[in-house]
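Yeah, one chain of the complex is gone here, protein chain that is, but the others are all in their spots.
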Amino acid sequence: MSKTRQTINSTAIHAILLSYMLLALWPIFLTIINSFKSRKAIFRDPMGLPGVDSFSLKGFEKVLLRSDFEIYFMNSIIVTIATLALVLLLGTMAAWALSEYRFKGNKWLGLYLAVGIMIPIRLGSVSLLQLIVNMNLANTLTALVLVYIAQSLPLAIFILSEFMQQIPQDLKEAARCDGVSEYTIFFKVILPLTRPAIATVGVFTLVPVWNDLWFPLILAPSDKTQTITLGVQQFIGQYVTDWNAVLASLTLAIVPILIIYILLSRHLIRGITAGAVK
Amino acid sequence: MSPRGGRFARFPHHVLVFLAPATIIYTMFMVYPLLDSIRLSLYNTDGTGAFHFTGLTNYIALMTDPEWSNAFWNALKNNFIFFCIHMLVQNPIGIMLAALLSLPKLTGRTTYRTLIFMPTMLSVVIIGFIWQLILSPLWGVSESLLSFIGLTDWFQPWLGQEGTALLTLSLISVWQFVGIPMMLVYAAMLNIPEDLTEGAIIDGATHWEIFWHIKLPLILPTIAMISILTFVANFNAFDLIYSVKGALAGPNFSTDIMGTLFYRTFFGFQLQLGNPTMGATVATMMFGVILVGVLFYLFVLQRKLRRYAL
Partner (left out) sequence: MSDIQLKRIDKSFGKVKVLHDINMSVKDGEFIVFVGPSGCGKSTLLRVIAGLEQVTTGELFIDDERVNDVQPRERGIAMVFQSYALYPHMTVYKNMSFGLKLRKYNKQEIDKRVRTAAETLQLTDYLDRRPAELSGGQRQRVAIGRAIVRNPKVFLFDEPLSNLDAALRVKTRIEIAKLHKKLDATIIYVTHDQVEAMTLADKIVVLNNGRVEQVGAPLELYNNPANIFVAGFIGSPKMNFLKSTVASVKNGAVKIRLQDDRLVCFAHDTPANGNDTATLGIRPEHLLLSEEADGLLKAEVDVVERLGDVSYLYCTLSDGTPIIASSPGTSLATTGDVIHLTARTEKIHVFGPDGNAWK
């Protein structure tokens, strides 16, 4: 009797998880399948998979023709990669200095850098825009990269510092005994060792940067500097009524992320859960 | 000479080199703008673009002058509703999913976890548009789905109605971000040693009792952390409302929250011109709200809820 109850329980658990999973995936799935259908089919049979007579790539043609999707895409990639690389480099350097060297004000500097984990950088936008304009960086990707670095550094430094504390003391001590300079120790010993933390820092940096709408909108809204998120937002704003184009642009924005996510999900999730432990 | 030398010795040049780039960029593009915004909120601009110090005038206007205050209190109220819905819906669902995922001997947990987390990875803008399409009466997907479960007449253009738009948008956001509390709680639950739950099983507890008496008390610090993360994210939200309802946060400002109010005030809209100093004032108010939340978390929640060594 208990046995049947146990199986019922686990069936119920799977039923709940499965239905929630469907709820999470269904809207995404719906968007993707309909982007491959003709306008008529989109409205006549929204739930159906694209078939021989309903298949159409018209939406994608329009998107690629009428907008600079490739440019947006490249912009996003450039901004994200540049941000990630610099955050990792500068973040590791700072985390290393904070966790390794004892100097006056060490604690305060750590606290100062940690404030940014909780306080959103957006709130300084008024002055930030002025600053960027004064620096002649308005409508440049550089502006975005600089702001995103500032935005991502606090959490990156926090995570990396925790990580640094696990690097065995012996490693550094051995190198110091060999009379190696602090720079060499950092670049040759420490930097390579932080590789496992990259996934964690990566998730927390990549995703918000790639998906951000606010800063592209206020700092770099020009045609040549739009990121994909802003580009899609503007494009859809212009073509609201063109369902094929709208669905196609959404699909174009979703699919790359989904592919990366599926490929890296294991690492990403490990990163999130590891980062969350503290 | 000597005290200088002494300080220098304590601050060797390589430490400076390691710390300077990060600290400079962070200070310049994050701390300075934040502080400068607060300063700007105490100024006013005239037609020529010159700044005049006006003290707290902007704040008084924002809170009492009907031209501003209606919008301000409305946005603040909406933002609290937005936050409450997240706390009441997103976090309980996230915790429940995590509790189910962490049950022993569950098959397929990685798949569930990965797929349920998927929407969280996508841009809020994309999610906003997708749901806008799905809920659009033009397309009729939701209508046919509802009729499928026998609720044909139930459908309404929820996003377009003053009474339901904010709730609908909140739920869309909940739908997207449920993955975050789920993951954090799941990670916390994985940290609870299996012996502890097995001990409880032997003591005679059911899975539900284990969750309620053992797991939940042990993950309270994580729940507090999720709450503050939700709080900060919600009072800083903008993208979803902006992409679904535009800067005007319609219908009739019923979905206006602090983020959209800030944007409108700063950049202007339709007839109203942008007003940087008033924008800075709104931003500073947001800063204040978030700061209160964070301080409450740091000094009350984090102190009260002890983390038990597991």
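We call the chains A and B, going by the order they appear; numbering starts again at 1 in every chain.
Keep this in mind: contacts are C-beta pairs under 8 Å (C-beta built on N, C-alpha and C of every residue); 3 or more make two chains touch, one makes a residue touch a chain.
Values in this document were obtained by computation on a predicted structure and should not be read as measured data.
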{"item": "Given B:V17, B:L167 or B:L196, the one touching the chain that is not displayed", "value": "B:L196"}
{"item": "Sole contact to the chain not displayed, among B:A50, B:I149, B:L273 or B:A309", "value": "B:A309"}
{"item": "Positions on chain B contacted by the hidden chain, ascending", "value": "193, 195-196, 198-205, 209, 213-214, 217-218, 308-310"}
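Here is the rule we go by: only the chains that are shown with their structure count from here on.
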{"item": "CA centroid of chain A to CA centroid of chain B, Å", "value": "16"}
{"item": "Residues of chain A defined as touching chain B within the complex", "value": "9-10, 13-14, 16-18, 20-21, 23-25, 27-28, 30-31, 42-43, 46-47, 90-91, 93-94, 96-98, 101, 103-104, 109, 112-113, 115-116, 118-128, 130-131, 146-147, 149-151, 153-154, 157, 181-183, 186, 207, 210-214, 218, 229, 232-233, 236, 243, 246-247, 250, 253-254, 257-258, 261-262, 265, 268-269, 272-274, 276-277"}
{"item": "Residue ranges of chain B touching chain A (in the complex, touch as defined)", "value": "7, 10-12, 14-15, 17-19, 21-23, 25-26, 28-37, 40, 93, 97, 100-101, 103, 106, 108, 112-119, 121-127, 129-131, 133-134, 139-141, 144, 175, 178, 183-184, 186-188, 190-191, 207, 222, 228, 232, 236, 238-239, 242-243, 259, 262, 266-267, 276-277, 279-280, 283-284, 286-287, 290-291, 294"}
